[in-house]
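Rest of the complex left out; these chains stay put.
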């Protein structure tokens, strides 16, 4: 039985607690939050759980094997580092850290101590994204030409991170899992409509070594909610609409075939194929449940999580580069090849 | 009665011919195309029209008052310049020219000769865009915060221009008409999936002096057709879906109000308002008919067209800057302030 403590019981924390409470092999011992009212709520729902306002209480508690850090980004590093240093396995909310440097330290610390460091890249554990990964990696799509996502809504303006760190991060975790290639550079643009606040509208392009491009459009100030993503391949293309209640994923049998015919202005070089559309059934298990079980299993069997610290670091690296590019209104910022 | 000749009877030319044939005050005298089969088709539809494969025949014909140039972009400059030099008024397909330099020459030539130079920015003459212009300029939207357009489909790959010149050009003409402010710089990214061919996927950000940003997502390789545009304002927001048969325009009574309260991570600075949605009735006249009448009227009354050579030049300037930025993977390229 794995004893877990959860730090942070705000918006997302209750979901983490509930899923570990229900996960066979796991046991939630304690919950920590700065807000007493939140703790009372946790207490009333789970009378057997210890609550505290001081994270040190959990980190220094020998009965606790693992800590989930579900707090604002700025605090991830300190809490996760202390937990690792106290020999706890760690699950940390995404984005993993506020800087690449912090992320590197966490990864190194976990590695040296042989502890599991996992990042809560929730989308990776959804049925839809797993099906996309299958389609891409089985070669069914052919060569991947582009990934294009729109993730907009009338959202809460956040004060500590910009809209890329809040919304584009989802796509970065999906791409990290689904695409074989990693980006080599970024170009980002954005704007803040409230003086002194982080960008609330932003656009991010990712460049790859091969014949592929990715783009993410995020916006906290849209009148309609959109969660729509396209992946174009040489053989097939995917449309993923996460707001569709039943047909989230549509696969189109459309593609292009390049011919070698001599070209001219009036002549088409490219032959189009257009055929059936197919909406596969998607596994409906709650992603967080799958993820909680995976965390427990990785610790018990000493396996590397699908979304380990290195994956978390790759995502932070892109976000940091995107911030740099955005400062320069779109200038290309390279990513390290080996990352 | 204005006597008009049309050069180019390919995809768009027949629409231009039909609308001038039906426009009171105009008379189509001649049609020119390089393809004999196209000319035969024009002849059979309009037995009274003269056809020719040689544009000089029209340009040197004294009976002709005005020439419409509906040919590939690369040929616009030569044909339009010769027509102006022969004292013809000119309507030229968008984008007006292949370079800024060419555009400047055309504008100057028309000006010196006192001739009407108009560009076929068709969207400006649609009921939907006119309604948007009204909403923006009446102040009903409040301050405009962003313009964000997605214009994608499985389209014909063009060999002479990239996807920005083919699809983003529509948004540039709309913005030129609708927004009071003009962009001061651009950042563009894109990719070609066929070696030696122009970019078929591209993303363009436009920067403005004030608190506004614009973004255009264009793609010839999408499995679904999308023609969707958002304009976010401080008071209201517009969603324009050009594929909706009846409710193309929706206006949302949603906006943000910035308060001066001291901020904290857990505290909201911003108050949201969310209210009714409203889909105004849109004028359904064919845009090209409105445009043809406007061209005739501008010549007869010596008025400046809504989409004159200067508007055409502003659009070409942005497209040329976008190409430069795309070469540098997103680097900011400034636009002249006075443009």
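We just call them A and B in the order they show up, numbering each chain from 1.
The working rule: contacts are C-beta pairs under 8 Å (C-beta built on N, C-alpha and C of every residue); 3 or more make two chains touch, one makes a residue touch a chain.
In this text, all values refer to a predicted model and were calculated from it rather than measured experimentally.
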item	value
Oligomeric copy total, full assembly; chains in place: 2	4
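Convention: only the chains that are shown with their structure count from here on.
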item	value
Angular offset of chain A relative to chain B [C-alpha, multiple of 5 degrees]	180
Between chain B and chain A, distance of the C-alpha-averaged centres to the nearest whole Å	38
Interface residues, chain B side, partner chain A - complex	10, 35, 72, 74, 145-146, 148, 150, 152, 154, 156-157, 159-160, 185, 187, 189-191, 193-194, 197, 201, 203, 205, 207, 211-213, 215, 217, 219, 221-224, 230, 232, 237-239, 252, 254, 256, 258, 263-270, 272, 274, 325, 328-332
